[in-house]
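Note that one protein chain is taken out, while the other chains of the complex remain in position.
Chains here go by letter, A, B and C, matching the order in which they are written, and residues are numbered from 1 within each.
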Amino acid sequence: MSTKLTHEEAEALVRSNDPEHPANLICELCRDFYKLGWVTGTGGGISIRHGEHVYLAPSGVQKERIKPEHIFVLPFAQSSVPKPGSQRDFIRIPSTKGLKESACTPLFWNAFTMREAGACIHTHSQHAVLLTLLLPRDAKSFKMSHQEMIKGVRIGGVGKTLRFFDTLEVPIIENTADEEDLTEGMAEAMRKYPDAPAILVRRHGVYVWGNTWEQAKTQSECLDYLFEMATKMLLAKLPLVGDE
Amino acid sequence: MSTKLTHEEAEALVRSNDPEHPANLICELCRDFYKLGWVTGTGGGISIRHGEHVYLAPSGVQKERIKPEHIFVLPFAQSSVPKPGSQRDFIRIPSTKGLKESACTPLFWNAFTMREAGACIHTHSQHAVLLTLLLPRDAKSFKMSHQEMIKGVRIGGVGKTLRFFDTLEVPIIENTADEEDLTEGMAEAMRKYPDAPAILVRRHGVYVWGNTWEQAKTQSECLDYLFEMATKMLLAKLPLVGDE
Amino acid sequence: MSTKLTHEEAEALVRSNDPEHPANLICELCRDFYKLGWVTGTGGGISIRHGEHVYLAPSGVQKERIKPEHIFVLPFAQSSVPKPGSQRDFIRIPSTKGLKESACTPLFWNAFTMREAGACIHTHSQHAVLLTLLLPRDAKSFKMSHQEMIKGVRIGGVGKTLRFFDTLEVPIIENTADEEDLTEGMAEAMRKYPDAPAILVRRHGVYVWGNTWEQAKTQSECLDYLFEMATKMLLAKLPLVGDE
Partner (left out) sequence: MSTKLTHEEAEALVRSNDPEHPANLICELCRDFYKLGWVTGTGGGISIRHGEHVYLAPSGVQKERIKPEHIFVLPFAQSSVPKPGSQRDFIRIPSTKGLKESACTPLFWNAFTMREAGACIHTHSQHAVLLTLLLPRDAKSFKMSHQEMIKGVRIGGVGKTLRFFDTLEVPIIENTADEEDLTEGMAEAMRKYPDAPAILVRRHGVYVWGNTWEQAKTQSECLDYLFEMATKMLLAKLPLVGDE
């Protein structure tokens, strides 16, 4: 299935005066995420599903400097998860010529298809990475309870919010040489931990999703806050679960 | 007592070209507080009393992105502390439709009624939370002396400023599952510690108030500075009180 | 000696379209210093000497929000160091009515008269304060060598720049209950350490000066960098002097 749109129709998908249009929002949010240290060195990003289309940033570019005309658009209804570089199902937008879609594309797709998410954020936050290093080498997940910020996190990323006394659990998967090779590991962890709101990748970062971009961003902030707090607590020998 | 205002009269309460109008100020200050890490993940906020009205932000929204038309207004003269969701005494502003007032409303009210405060700030600052974790589990308060920044803090939050040799004391209360259930615990601590300029909530954050929004903000900055310094001193095994 | 200027002449001293005019610069620099954490909670500030006039900020106001019309102007040629509140030698600018000049005024004067400085900066930087707490209780000064950033610091604050192998020495004085009571202690330390580019105040902050505002700011940045590095090195048990 190749999407048949004229150049003008394709280009129109990323041109809007509405600051909340996905092509504009992705650029704005990437600038904000850069200031938080989440997407430096071209890493990380955000993908937003908008009706039948999925919007995402190009690969290997400075995330804080992307412009709407560089945003990629994919039809959401596809026979299979798109492989980066295949271009098979991409909507050809002339202004993205010479660019390649984000290597995270199939990982974002996991969130869209397995959780019906409306947005997915990937960060290389140092708090996430250091946490995966401070936890025991064989830890399969990160657990934390009794923190107010847990209440901003949703069950499965898209359900009801957790309560203060609930224990948050985020699985940790091993990193792979190529980003797209994480796809199956992430999917497997999502099947095994249906209540998890995110997937940590050891020595790499985290994937967080939500029903909307607002919920994905809110949960990314809450989780990053908890990852940072957890690293400080581990270094101070404080237990992450319980209230003793 | 339901407040009878036309839609236009109600809407006019949050529309002003004056950047120091409470509806505009709350939006500006929330953007500033976001950059300080005080209100990420939709948490925290500020409420300002302006004559007979109290202004506050909606619940569960990105605090750095709220707009004046989303601000809630309550009559200050009420028979009792408003319960979130009751809507009983709210002034119905059409543009807040679909939003819910902050869950902190009754806690802000404690500051307005018990200290005649003109503004109250609530933050989830990591310095405040980590401090409540580093202090002994049974500590009922945080004490510190011999810091220049203590001189920016007022007795009871609204009285004279402390002196360099005075000992600052901020009570710590236990967190509850729901934010409004903190109301009585906060009020009790305010009665027991009449000189305290703020209330720390273990594993949650802090409430700070002042005669005006400027004083509430100044004291929030001084206290956050002292909380951060205290966590560093505790980790370095330095005593918080005295000058040895 | 009371300065006789009409209201218009006085007001004109702080009104200029030139962004480098002292009244404009002080406002801009205070906004920058706020972001660095140097002047939060109304603390700290900068004073600039401009010909026969000294410009400085009011006391107890949010330093990141001051406006040119709130800036105080003093004649530099005075019989004695001005005492805050005396108003004796102040140029009465109508727009400063109700404000009080910075409590740091006589300390800034030390830099102007003893070092012929053109500007003096006072910060409450946590790096400066924590450094005074991590050094031994009886340390009379902070010493550091073998750091590239030492090369940005000048002998006596206004002379030649230090070299990489030189040892920087900054005296530490004890804090007092009232800021103006630091005046003589600071002057005494400046006499005893003629080569020192700054004075640290234990549990309080630092005073840094230079021939011009650019040099005062550059030296404040270099010293703050070195204070921060020194706290990290002390916590990691690394020696501050030498290259072992």
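Methods note: a contact is a pair of C-beta atoms (placed from the backbone, for glycine too) under 8 Å apart; a residue touches a chain by one contact, two chains touch by 3 or more.
Since the model is a prediction, treat every value here as computed from it, not as a measurement.
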Among shown chains, those touching the left-out chain: A, C
Touching the hidden chain in the complete assembly: which of A:Ser95, A:Ser141, A:Asn175 or A:Asn211 does that? A:Asn175
Out of A:Ser16, A:Gln126, A:Thr161 or A:Thr212, point to the residue that touches the absent chain in the complete complex. A:Gln126
Considering the complete complex, identify which of A:Arg137, A:Lys160 or A:Arg191 is in touch with the unshown chain. A:Arg137
Touching the hidden chain in the complete assembly: which of A:Asn24, A:Thr40 or A:Gln147 does that? A:Thr40
Given that one chain is not shown, which residue among A:Arg49, A:His70, A:His204 or A:Lys217 touches it? A:His204
Can you list, in ascending order, the chain A residues touching the missing chain? 40-43, 61-62, 124, 126, 129-130, 133-134, 137, 175-177, 201, 203-205, 235
Touching the hidden chain in the full complex, which residues of chain C are there? Just list them. 146-149, 152, 163-165, 214, 217-219, 221-222, 225, 228-229, 232-233, 236, 238, 243-244
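By definition in this document, only the chains that are shown with their structure count from here on.
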Chain labels contacting chain B and also chain C: none
Interchain centroid distance [CA atoms averaged], chain A/chain C, Å: 45
